[in-house]
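To keep things clear, I will list the structure first and then write my remarks on it.
A single protein chain has been omitted; all remaining protein chains appear in their positions.
== subunit A ==
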Amino acid sequence: TRRQRSRGGFWCVNLFSCAQNSELFTLTYGALVTQLCKDYENDDDVNKQLDKMGYNIGVRLIEDFLARSNVGRCHDFRETADVIAKIAFKMYLGITPSITNWSPGGDEFSLILENNPLVDFVELPDNHSTLIYSNLLCGVLRGALEMVQMAVDVKFVQDTLKGDSVTEIRMKFIRRIEDNLPAGEE
């Protein structure tokens, strides 16, 4: 199993890559989204809530990630992209998206996900055509990076749930967060 193959340091974190647990994870996420749809009645509000919840997860998850993966500070956006795709996504979702479509200035890139564990078995009904089902992920990325002093904009530009061939997340570097820098980082 994936858990056996993953390195010793990542004990208990590869919950989502373990075959038995991914069903529960997919079902839990689905229950969350459908409840939000009932509570908020319009897709835009649900999208915002998912982003907010993702943000609250991200600000906590970053510490778990740093504590377990031991990666050092990234000094440019390319390093950041690598760490996100090859270490973070692997660790928490068991997938390794590919990094493409770099902007000429090196401040924007896309993550292409061949498969998305959150949407296993999901079909978007017609009355929810503007719902960004996996928007939680955008919030997670935004929150996590904010805690390491990077302000980014994250959004889905392609979604297999909407008929696209792949799921594409676009990440844009906005600025370095200069206030409250930890000592030694100035």
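Everything below uses one rule, namely that contacts are C-beta pairs under 8 Å (C-beta built on N, C-alpha and C of every residue); 3 or more make two chains touch, one makes a residue touch a chain; residues count from 1.
By our rule, contacts and distances are computed from a predicted model.
Peer 1: Leaving aside the chains on screen, match the unshown one to its UniProt name from "Trafficking protein particle complex subunit", "Ribosome production factor 2 homolog", "BHLH domain-containing protein" or "Dynein intermediate chain 3, ciliary".
Peer 2: Options "Trafficking protein particle complex subunit", "Ribosome production factor 2 homolog", "BHLH domain-containing protein" or "Dynein intermediate chain 3, ciliary" considered; the missing chain's recorded name is "Trafficking protein particle complex subunit".
Peer 1: Among A:32, A:99, A:122 or A:148, which residue is in touch with the absent chain?
Peer 2: Hidden-chain contact among the options goes to A:148.
Peer 1: I'm checking contacts with the chain that's been left out. Which of A:105, A:125, A:163 or A:184 qualifies?
Peer 2: Final answer for the missing-chain contact: A:184.
Peer 1: Out of A:52, A:68, A:86 or A:155, which touches the unshown chain?
Peer 2: Of the candidates A:52, A:68, A:86 or A:155, A:68 is in touch with the missing chain.
Peer 1: Using the document's contact rule, name the residues of subunit A that touch the chain not shown here.
Peer 2: Residues touching the hidden chain, for subunit A, are 59-60, 62-64, 66-68, 70, 72-73, 147-148, 180-184, 186.
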